[in-house]
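Up next, chain A:
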Amino acid sequence: MDKSYDDCQLRMEHISKSFAGVKALDEVSLYVRRGEVHALMGENGAGKSTLMKILTGIIRPDDGSIFIRGKLAGNLTPGKALACGISMIHQELNPVMYMTVAENIFLGREPVYPRMPVVNKKKELESTRIFFQEMDMDIHPGTLMSRLSIAQIQMVEIIKAVSYNSGILIMDEPTSAITDREVNKLFDIIRKLRSGGVSIIYISHKMGEIFNIADTITVLRDGKHIDTRPAAALNSKELIRLMVGREISTVFPERQAVTGPVSLEVQAISRKGKFQNISFEAHAGEILGFAGLMGAGRTEIMESIFGINRYDSGKLIVQHKAVLIRSPADAVKSGMALITEDRKKAGLNLKGSVKTNTSLASLKDYCSFGQILNADKEKKSVDLEIKRLGIKTVGRNQLVNTLSGGNQQKVVLAKWFLTNPDILILDEPTRGIDVNAKTEIYQLVSQLAQQGKTILLISSEMPELLGLCDRIIVIYQGCVQAIFKKNEFNAERIMEAAMGIPSDIHNKGSLYAV
Partner candidate 1 sequence: MLSKYGIYFAFCLLVIAMAIISPAFLHPSNIVNILRQIAVNGIMAVGMTFVMIIGGIDLSVGSILALAAVVAASFAHPGEHRVIIPVLMALAVGLGVGFINGIIIARKRLAPFIVTLGMMTVARGMALVYTNGRPVINLSDGYNRIGGGYFIGLPIPVLAFLLIILGGIFFLHFTRFGRYVFAIGGNELAAKVSGVKTQGVVIRVYALSGMLAALAGVVLSSRVMSGSPSMGQGYELDVIAAVVIGGTTLSGGVGSIGGTIIGALIIGVMNNGLDLLNVSSYWQEIVKGVIIVLAVMLDRKTNR
Partner candidate 2 sequence: MDIIAPVKNFLLLLLCAAFLLAGCGRQKKKDHLVIGVSYQNLQYEFTIYLQDAIRSQAKKMNIELIELDSRGKAEDQISEVENFIAFGVDVIILNPCDKEGSAPAVDIAVREKTPIVVLNTIVTNFQKAQAFVGSEDAEAGRIAANYMVSLLKGKGSIAVIHGLNGHSAEVQRSAGINEVLHKYPEVKIVVEQSANWDRAQALTLMENWLSSSKQIDAVIAQNDEMALGASKAIEAAGKQQEMPVIGIDAIRDALKAVEQGKMAATIFQDASGQGRLAVEIAQKIIAREPVAHINYIPFKLVTRENVKQYMKNE
């Protein structure tokens, strides 16, 4: 055994995991020493959260082994992971709002009186008070969670994770909701824990924090381990290169960009708490990409444009006409289509067949008197789309639930093609589908652009954006951070903009006028 393994608190070796044939993790190894802050970096979908879910026992790896303090841990379950001293602070907070701080911290392991199933409230409060004292925090243990600010709730969650006396503490974007002052307090806590021998796996997109607190940095990309280096040996430019630098593995269709007249104009739309002052315009025949980190607000912007949620202010102009879009029905009428990010949640009726899903948005076209279904006409159109998109199905009456992810996505596309839209919004159209289906969808998208449709493409996959788009808009914290033209963008610049790092070259003002 390698000598450097001796002080390893945690060793994850050759972990692999596939979802529906897509490799999410490919032989990834991670070594975390006692008393170090180990940053885990990578783009959206690089495999960070899958790896952490495996470590906390939420999902089971297909292959590989995990050693905790040198001992092989078998099949981890969430309970077993906790017992092994692994605890996690999740990005999304889920406290029980109608319980007190102390009750939340001791949820599921309440101290009881000896031989009586009665909670010892006094002990619960007292222990909580001591925790807070140790961490130099000023929250009363008896306060209801619902009375705390988001930042305070975050701190309680952190204390809760720490209170398990874990040897390994995972923090997933712990600073997303707290102020700078509290970040400093959090870092004090982290340093205190580190000197006490606790290992911390720290996931964040904020460069400043990483270089402030991390001892070691591991970079993942496309489910593979890229590099592990001491933080001192890296700078942010180099780190970003590691995160995005790769050959484009998928073949993107060659396309002659013929940009037509402006088809969609978005003028300063805002929705409180989601996005502010978003303006852009899109042309017929153009593929306009939207880059950004998860939670940057891209999906919310598209949902508002499509009428799923109202925007508070701003204006939409479609084909040179100002339109009022209050519901998706209005959007469809204006010639828009939205392929949603989560096809199971908002794209498909999983209890329905290929036929009923495909014809849903254009059903009126197959009805006499607007109501009575013309079954033959419907079948013909549906069969045509099945053939055109190459949907692999035993027949139009197969339940979509039994199709593969790629074919399900094609059903969603077919549904919208039948409405013959001018503007297609595609939100992560290739998520969770295999490489072949991806390639087919890229073909379709560029064909559509060729036919003069306007495509708005949200994607978290860098090669997809780079390979398909004519222009790319980068959204950061609900605002337009940058707009790049084809000859201006590359992976590093998009990543920098997405992480909120001001770039030396790009100039927001002039690009706005494009």
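The definition used in the following text is that a contact is a pair of C-beta atoms (placed from the backbone, for glycine too) under 8 Å apart; a residue touches a chain by one contact, two chains touch by 3 or more; residues count from 1.
The candidates were selected such that all candidates are chains of the complex that A comes from, given by their letters.
Small disclaimer: the values here were computed from a predicted structure and weren't measured.
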{"item": "Candidate from this complex that touches chain A, chosen among 1 or 2", "value": "1"}
{"item": "Residue ranges of chain A in contact with candidate 1 within the complex", "value": "306, 308, 327-329, 331-333, 338, 340, 345-352, 356, 359-361, 363-364, 367, 370-373, 415, 419"}
